[in-house]
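As you look at this complex, bear in mind that one protein chain is not there, while each of the others sits in place.
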Amino acid sequence: MTNDLRKMVREDCLRVLGEASRSFEVLQDGVLLMTGGTGFMGAWVAETVAFLNDHYRFDIRLQLLSKRASQFAERAPHLATRKDIQLIEQNVLNIVELSDEVNWIIHAASDPDGRSHATDAVGTLRTIVRGTDALLQAASRLSNLRKILHVSSGLIYGAPGEKTRNICEGFVGGVDCAAPGQTYVEGKRAAETICAAYRSQMRLPIVTVRPFAFLGPYQLLDRPWAANNFIRDGLRGGPIRIQGDGQTVRSYMYPADMAWWLLTILARGPSGAAYNLGSPHGIALTDLAEKIVSLLPQPVKIVTRTMGLNAPAATRLVPDITLAKESLGLEIKTDLDAAIRLALQWYRAV
Amino acid sequence: MPQIRLSDPTLRDGNHAVAHQLTKLQISRYAEAAEAAGVPIVEVGHGNGIGASSLQVGLSCEDDATMLRAAREKLSRSALGIHCIPGFATINKDLRPALDLGVDVVRVASHCTEADITQRHIGFVRDRGKEAMGVLMMSHMASVDVLLEQAAKMEAYGAEAVILMDSAGAYLPADVTLRVGTLVRNLGIPVGFHAHNNLGMAVANSIAAAQAGATILDGTARGFGPGAGNTQLEVLAAVLEKMEISTGINLYGILDLGDLAEREIIPAVPSIKSISIVSGMAGVFSAFTKHVDRISKQYNVDPRDVFFELGRRKIVAGQEDIILEAAQQLAQRKLAT
Partner (left out) sequence: MSYTADKMKIAILGSGNIGTDLLVKVLRSPHLECAMFIGRNLASPGMAKANSLGVPISDRSIDAIIQNPDCCELVFDATSAIDHKRHWPILKALGKRVIDLTPSNLGMKCVPAVNLEQCVDCDNVNMISCGGQTSIPLAHAIAQTQQEVEYIEVVSSIASRSAGPATRINLDEYIETTESGLTMFSGCVRTKVILNLNPAQPCVDMQTTISAKVGNPDLTKLNSAVEAIIARVQQYVPGYHMIVAPRVETNRIVMMVKVQGLGDYLPRYAGNLDIINCAALAAAEAFARHHLSTSSFWKGSADASDSTK
């Protein structure tokens, strides 16, 4: 990773978190454990913690637990070699004991890649359900636990009926639990229930986030999400292919904002609460593709593939963030144009 | 069928105000008058319920059996009720004998986050065919979601109603509307509310509870109770009548009841003193007042400081022993400065 990219990420942290560092002061001098800590979210949490430690002397010690911890050392050596960051190579399923000094936990261990869900449905479900149980059982024996942040998924709402409304946290949708591709979603829903049970019976302090979609540095471009695909195809000269009429609506949050939100919710979200994590500014996929093209150095074609007569209607998967805004003062600080520009800058250099 | 069922813990919560020294004669006289007034439930016993007479929270001058018998003799249409906190009361020593003496209603109470300790006691009452209600004490100390979860547990255990207690008198009407309303909307059993008057809100809070769907309300004669006292029963009854909400009680009977209480069992009609305002603001159990006063004098510290310290430590009902430690710490801090 080049110095320029490191600087870019650090500037993002400063821009988004600079004024907000007071809102998670309570994390100072703490020990934060993140499961699934070496993926996209983990990388940004690590960048943010490094920033807070370097600029504001937060003195947080970060433990990143992942079955791919060694890969992290290759992707982000500047983080992996820090004294305040410890890599723990372990599968969340095998967790029996956590270090007793851990005060804060972000539980993000799972793989949101739909291709794994298709090929290894059993493994996907096991990791989420058994892994969450193993983690919480070990956490229940910690002497100084302050809060656990459970990273769920915006998909747990099921198929949202409304085409024009953003999804609120209180929405209860339906999911066909045995349909193909539903293992991840059902696993995440079950994980939320497991968290509720540990809260109720073992009094563990657990707050939940439901992430939607993100766009920015550290995202792997080969992940099968629309924005990633568009950028990947666009950087290769195109054409950018959109399935369907392009009226499907999604929204994208920039990961520096995401990191700010994660730490704030961890620090100040009350146990039992659940927050959407994402941008409320929905955009149709054709518009997204056009925006990306307008920011590319070379012109690129956009091709929509019509789906035929009985194709399912376009869907809208956009979170309502009123709850996070009003109760925790969170907002979107990086608009989509800036996010795309920064993402392109990253992907061209990486 | 009245819209609101009034429950009167004058002879139980009121006992806190007299350091649990209500005599069997006083109990007998009040119970008789309450029966005449048509009070639906008359709750009797030590302030912390059956089996609570102790050095920790105070020794009662009569034992549980004596108190219950004195009331039982005078009540026929009115139900005889008791308060029961697992951890203080056990089934074998306290609950079974009380039911044997003819108690009709048992309100099994826990701190608002610990409902799962009430499972066995509620089950025992239901097995004996008597009426069991669950009570969540110090309910301001938990979020609405947690209160609902705890109330749902009590429902699962067989509770036939859940009562939210504002044991510290900390609520404002909007808090009550939200909390009672949430429980009413989500439980399959009636919801009740028990107010304290530390911030002068007891009657208003009780009305807010009724409007949010509560069907059981607690009130005591002249507001007799710990600290600033409870909801004043006569006033509550009058306001409900004025709002044309039926309670089945006899208005003049209730007024006479209040007069009798003032004459014969209440040494000083409750008023809102500084210390009660402080305990309401600090969110500390109202019944701590006498203990805090006494111990603060011994250690020569300001009782208001002690209350804020207890509030800071989030002390729950039953932890009166911590008052001693907190006062000692404050005294040591004073010496150090």
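Lettered A and B in written order, each chain numbered from 1.
The rule we apply is simple: contacts are C-beta pairs under 8 Å (C-beta built on N, C-alpha and C of every residue); 3 or more make two chains touch, one makes a residue touch a chain.
Computed from a predicted model, the values in this text were never measured in an experiment.
K.L.:
Considering the complete complex, which visible chains touch the unshown chain?
P.N.:
Within the full complex, the chain left out of view touches A, B.
K.L.:
Out of B:P86, B:G158, B:G181 or B:P303, which is the one that touches the chain we can't see?
P.N.:
Residue touching the chain left out of view: B:P86.
K.L.:
Just one of B:S54, B:S143, B:T177 or B:Q211 touches the chain that is missing; which is it?
P.N.:
B:S54
K.L.:
Which of B:H111, B:K130 or B:R222 sits in contact with the chain that's absent?
P.N.:
Considering all chains, including the one not shown, the answer is B:H111.
K.L.:
Could you tell which one of A:D4, A:D29, A:D59 or A:D100 touches the chain left off the display?
P.N.:
The one listed residue touching the chain not shown is A:D100.
K.L.:
Just the residue numbers, please: which parts of chain B touch the chain that's not shown?
P.N.:
Against the missing chain, chain B presents residues 54-56, 86-88, 90-93, 111, 113-114, 116-117, 119-120, 141, 294-295, 298, 313-316, 318-319, 321-322, 324-325, 328.
K.L.:
Which residue numbers on chain A touch the omitted chain?
P.N.:
Missing-chain contacts on chain A: residues 94, 96-97, 100, 134, 137-138, 140-144, 146, 201-205.
As a convention for this text, only the chains that are shown with their structure count from here on.
K.L.:
Could you give the separation in Å between the centres of chain A and chain B, each centre being the mean of its C-alpha atoms?
P.N.:
Here chain A and chain B have centroids separated by 47 Å.
K.L.:
What does chain A use to touch chain B in their complex?
P.N.:
Going by the criterion above, the answer is residues 200-201, 203, 270, 272-273.
K.L.:
Which part of chain B faces chain A closely enough to touch in the complex?
P.N.:
It is residues 113, 116, 143, 145-146, 149, 153 of chain B that touch chain A.
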